[in-house]
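Everything below concerns the one structure shown next.
In this view, the complex is presented without one of its protein chains, the others remaining in place.
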Amino acid sequence: MKPKKVSESTTTMTEMVMPNDTNPLGNLMGGNLMRWMDVVGGICAGKHCEAHVVTASVDHVSFHKPIPLGEIVTLNAQVTRAFNTSVEIFVEVFATNIKGGNPRKCNHAYFTFVALDDETKKPVPVPPVIPLTNVEEQLFESAARRREVRLVLSGRMKPEQASEIRALFSTFQS
Amino acid sequence: MKPKKVSESTTTMTEMVMPNDTNPLGNLMGGNLMRWMDVVGGICAGKHCEAHVVTASVDHVSFHKPIPLGEIVTLNAQVTRAFNTSVEIFVEVFATNIKGGNPRKCNHAYFTFVALDDETKKPVPVPPVIPLTNVEEQLFESAARRREVRLVLSGRMKPEQASEIRALFSTFQS
Amino acid sequence: MKPKKVSESTTTMTEMVMPNDTNPLGNLMGGNLMRWMDVVGGICAGKHCEAHVVTASVDHVSFHKPIPLGEIVTLNAQVTRAFNTSVEIFVEVFATNIKGGNPRKCNHAYFTFVALDDETKKPVPVPPVIPLTNVEEQLFESAARRREVRLVLSGRMKPEQASEIRALFSTFQS
Amino acid sequence: MKPKKVSESTTTMTEMVMPNDTNPLGNLMGGNLMRWMDVVGGICAGKHCEAHVVTASVDHVSFHKPIPLGEIVTLNAQVTRAFNTSVEIFVEVFATNIKGGNPRKCNHAYFTFVALDDETKKPVPVPPVIPLTNVEEQLFESAARRREVRLVLSGRMKPEQASEIRALFSTFQS
Amino acid sequence: MKPKKVSESTTTMTEMVMPNDTNPLGNLMGGNLMRWMDVVGGICAGKHCEAHVVTASVDHVSFHKPIPLGEIVTLNAQVTRAFNTSVEIFVEVFATNIKGGNPRKCNHAYFTFVALDDETKKPVPVPPVIPLTNVEEQLFESAARRREVRLVLSGRMKPEQASEIRALFSTFQS
Partner (left out) sequence: MKPKKVSESTTTMTEMVMPNDTNPLGNLMGGNLMRWMDVVGGICAGKHCEAHVVTASVDHVSFHKPIPLGEIVTLNAQVTRAFNTSVEIFVEVFATNIKGGNPRKCNHAYFTFVALDDETKKPVPVPPVIPLTNVEEQLFESAARRREVRLVLSGRMKPEQASEIRALFSTFQS
């Protein structure tokens, strides 16, 4: 398959925090933010894969500062790397108040989406990713390590086979 | 007030057409698209004005090709010109299928938003717009004419005072 | 096709402004009102045309006084005139507080809907409108002028062919 | 308090059955219809009482023919009678297909709403109802009997005190 | 058909009262609670009947104490008895504040659901219910009386045929 640039599928989503998105303290609920991250990630993955995609997994997500009712949330999604029939998508979340003030990064997460065939609904191969910028290159490289963690966590790889992680841990082991 | 560039408030919103957004034929309802256009326009206006804003009016909107369930809608909003306490926002709508294919412009509209003071809820002055590119310059110039049309349509200006429109019509009148 | 009276398709919709319909100032968002206007207009058009309909366009809409959370919004839709495969629908919006007090007209708009065949999804002819009351007669007559404006605005008619508008403008031109 | 006519608070609501209102068979869920009936009943009660109201009870509701996705539901609410601090509202539900065809009555129900003071949130007296037409008169009369049934069902009246019901049952008892 | 125990289909649903579920006084609207009761009742009925089900009727429902925004609502649904092609479901509603404090019973209702064949959409026989506990036994017994009331109320049984109700009323009649 013809490799594609990261910029070809980069996706931006902007949302205003509406009353029903908030918890009783008047801030955006974590679960609603995850839903938005999943949607923008899925749109980005669909563009890169040129296929229907389904969410396979989400890595650890942290929530820091609260995002109050009426604030503006901007989500950027970009593909980091492709693995046979799946892609890893990096989603970053930013917020400002309604006047554009107090801009801040809220959090980020790595989603994995699997591409499906329209007819059979079976996984199909996806195009490789061409990383160009320094940041894209970095995300591409580290994707291999994150994938090993996922495989170990889901029991599909034995810890002793996880060479990337072992290298990482051995540096502080001895 | 310090003038601001158009690019400082440009806003992009991406939405997937969900089942509840569709009519019984399975396409995005016009009214839902208008709601999204109003939201993205309002966010853009809030950024430029650095204030709460409310929708004052929407110019004529046309709907052309249907946008089916599951397609991706991208809305771009940019300020064209400021008038005392209001701004005109230009919203363009594009769609692709879920694989990023069949990209097309769907429609566009001009919204007017009024900036309000936090305390008094009264209109407040807004920063002027600095148009830089050719397109921004063109939207800035034509905004005066669109404003006259609005004032005539809403009965706040007599047709014979609408010098911009008169000039336009006189060209094909004689 | 057998002509139909305006009253045969007149439609009334009542909504209470719920939290998620409001902006951060606690008032109904313009975009949500437009969505309701589109729905009631579409129901009215469907009744008159006895067919599925889709929104083709909305003329200029203004928003005046805010409608706060919890207030009652009543929308009336009536057909004004039929044009081959489309109808123009006039939608008026009224509001009261929850006790029925402070009744007021909020705004109005003219929507155009196209009737579609169930199978082919192609436009189909619609029944003519029989205007009976003075108001219905007035809306019927002025619909021709509004249609010309739409055709000029969408580039499907040259300004110099717009005889209705020219007549209007020539009165204040000389 | 000044008595009011039934027509002063009669309320009509029109809804289109949207995807999220349906069950997996593609028909309007009973629970969603009850929610709409409650809203239109509450608006009607608020108008008659000129006060905030809360739902106190709903009498037996039956659901007959299914109402499929995309159909148009019209709900009419009218006050039948006032009792100290509450009113009984009669809600009737009708449906047609999207073309206005197959008009039919779906069901009806009697709701009771209690009027509350803005400050204290305690029940406040409500204006008496003036029934004018035959149907209004009939609904007014039978409201007393329905109220007794409610009081017995909720344990606030002993069956032997329910004179209206006893009269009804004694006719077929002997 | 093989009879089933009540516990095999008992269903618990927990909801947090979100902004859009509330009325302008900030409490859960009666209509939204009815919608939740209908959903949990339908899920319970579907489990017992092992079939698609539709709501046939709801008996009298009362609403007592308000349930404010942010509180936790727990709904329990259990089958009481089966009648040919329908089941009666008993739904109880409890609330606590967000800290688990102020636990209280809010209300309850009896729903009737009809089981439908997947293909024909016609009613199909449902499995009998085996009541085991004292409470289940009581609900099973009283279901016959409630069914008579429903048949009389809906005009499908003449009052003089309602032997269960007659027995009840005769005790306080003489």
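We just call them A, B, C, D and E in the order they show up, numbering each chain from 1.
By definition in this document, a residue touches a chain if its C-beta (ideal position, glycine included) is under 8 Å from a C-beta of that chain, and two chains touch if they have at least 3 such contacts.
All of these numbers come straight from a predicted model, not from anything done at the bench.
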### Query
If the full complex is used, which shown chains touch the chain that is missing here?
A, B, D, E
### Message
For the chain not shown, which residue from A:E15, A:D38, A:E88 or A:E148 touches it across the whole complex?
### Response
A:D38
### Task
Decide which residue listed in A:K4, A:R81 or A:R150 touches the omitted chain of the complex.
A:R150
### Task
Could I get the residues of subunit D that touch the absent chain, sorted low to high?
19-20, 22-24
### Query
For subunit E, which residues lie in contact with the unshown chain of the complex?
9, 11-16, 39-40, 42-43, 46-52, 72, 96, 98-101
### Summary
Logged for subunit B, residues touching the omitted partner chain are 16, 18-20, 69-70, 98
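In this text, only the chains that are shown with their structure count from here on.
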### Task
Tell me which of A-B and A-E has more C-beta pairs in contact.
A-B
### Task
Would you give the residues of subunit A that are in contact with at least 2 other chains, written as numbers and ranges?
16, 19-20, 98
### Task
Determine the shape of the graph in which chains are vertices and touching pairs are edges (line, ring, star, complete, other).
other
